[in-house]
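Pasting in a structure now, in structure tokens, and then I'll have a few things to ask.
Left out: one protein chain. Kept in place: all the others.
Naming follows writing order (A and B), and every chain is counted from residue 1.
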């Protein structure tokens, strides 16, 4: 309905203007468009416009908003999902494109300045060259602004987007190998042996209604932190409904509850590793110290271990933590929710604990190193002066690592040791 | 035959009692059962019993022994294979289930105690939370007590268990990537291009007769240690017979002999790494020392490097050894027997040697660390007193690392150095 009506305001353009050249200039695009549902009513210029110079420079991409002129509901649903939000970096950063209107900078930056205004700016993206940003980061994050990211650009064949292969392109690799997990899970192996009738694909569970909201049924952030309780309750209910199209209620609940438990147990190990590193930072024992290295693009010369942490220009112990939090935690938790024991246990849990051990070992080395020549045998650290201890507590308090109450108590405890 | 006869003693139960609710309560189960060979004669309660409360709590799982009431030969064959033995931990540990009869504990523990009685108890499993034990360890090890692990629960379609996908679910990942190895081997790529007529699947070689004994043709333990000579000879003969259904005798033997050689060469590198670590342990130079960390669940506060070694609560050098023995060794050896050069060489041999080098580097660091401030430049270690050397030899002898004869000779050699 919405579709039929909105088509009316389109000014039909004879595609023939373009086809004469484009049959040889971009043969696959023409071939695919000709076989598509668009061929009858939607011509080249309807989507691409007529600024041929911009097209040749690769700067006239067809954004989701162009598709949304007709596919209004789909666009709205997409934009309300994580696919439509993301980092808002998908080929939107002018660093990666030339000849873009300066007005575009305001999407992310204060006017006339490079200071970012969006809380979702990605420090790791900011560290990359334009080319790595484009071929690396944006090649997946373009989903935020491009329907073609999943639907591909000129076909309208829904078989493509209903095939789990379409998700593989981005949902793979060390940071979120959902594709690999599904493929070798009970679900995935049965699907591959017996087809969609026997077991679910990615779409069966995450887009059960065939819509565009991929975030239904989720109860955690991409980093594994729990969503607010109310959102969790809604998400859980949505996912249980999905499970219930095959499985019993009790079984479904037990499976998801177990994954919840694995998630919170694994997060606790991450916090343990993080605390070791912050303690070293507070004492000035990281090597090199955050103050002595290229500043973090968003936070400057300080330790960053949250979602904005970098994988470059930090130190070995932070690199181990990056692998633990971004890779091993993700594999454990997502492996648990996707019922893949090789991921939840071996690639996940075992790696998480091995890395925690490596971090502990590096922390011991850094403590002994700070302890100087005298630190032999035992895992000794240099004696901290009262002033140093008070400074360390203050830093910990300032960054929220110590509550007001605990800070006051710790201070009292230290001061009581002074000769009265 | 055995099947037809044993069906007679079943008391047929009208499935309709259950179906009224279960068509909506567990739709996939009903759908799959209706399409199965069981639908005619075997009803819900025949396998699940009638304790609905236990079912709702997830505690009325259909074990292999239930299937074995009819499928007697299959069960016997399964139980005699590694699939039927394993760790005897497959969802059998009451830690992972509630409301189970305490009598079950006796399967693994001394009565009224947590002391394990079975030599196959797995220390790594004992370290896990109930949830990781369930979603991680048991999700694969349930093969030991559940036919559904491979056959899936309500279908009886043999196409599923004849498809190599069914093996992928467990035989993948860093500790034994047989699925990945086969898939990209000459065998696997030809199978995927041209089907079962062109090249073998997992089942073609490991279940050639279509039976349930997956252990036929093996000549080594899961850890890569050679089986006793007599068992090896039988296993080799069985596997050669499999190879011979396509290949010549000489070619088959040469291939397997080469893999044998790779196995024993790789094991020798593992022993070399293990010896470095034991030497550090004997001298008290591990950091942290086994006596100062959470005790091993089966062996207490000592170094453990055998099949019971942990991946947590040890030290960095032991973590490197875990990766070397459980991952790199497995990939080298299993890659060689599965004719996959990327696994036998790159993921296997190269990683094994890189890790051996890392272990050697960490051993050098730990020796210098023990040597204290004086240990500059050279890879020096502190001078060992005669008493210390004798104590170290004694420990080495006690744990079987030094024969009686070698121990006596080493002692004599040391004592001769005393001023006579």
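Criterion: contacts are C-beta pairs under 8 Å (C-beta built on N, C-alpha and C of every residue); 3 or more make two chains touch, one makes a residue touch a chain.
Since the model is a prediction, treat every value here as computed from it, not as a measurement.
Enquirer: Quick one: say which of A:65, A:110 or A:165 touches the chain that got left out.
Expert: A:165
Enquirer: Using the definition of touch stated at the top, determine which of B:21, B:37, B:56 or B:261 touches the missing chain.
Expert: The missing chain is touched by B:261.
Enquirer: Write down which of A:69, A:82, A:139 or A:299 is the residue touching the left-out chain.
Expert: A:139
Enquirer: Per the definition of touch given earlier, which of B:25, B:76 or B:354 contacts the omitted chain?
Expert: If we include the chain that is not displayed, B:354 is the one touching it.
Enquirer: What does the interface between subunit A and the hidden chain look like in terms of residue numbers?
Expert: Counting only subunit A, the missing chain is touched by 25-29, 56-58, 128-132, 134-137, 139-140, 152, 155, 157, 159-160, 163, 165-166, 168-170, 172-175, 179, 287-288, 311-316, 319, 322-323, 369-370, 372-373.
Enquirer: Which parts of subunit B are in contact with the chain that was left out?
Expert: Touch set of subunit B with respect to the missing chain: 183-186, 189-190, 192-194, 198, 245-251, 254, 258-259, 261-262, 265, 336, 339, 341-350, 353-354, 356-358, 361-362, 364, 368, 373-374, 376-377, 379.
FYI, only the chains that are shown with their structure count from here on.
Enquirer: Cα centroid separation between subunit A and subunit B, in whole Å?
Expert: Their C-alpha centroids are separated by 34 Å.
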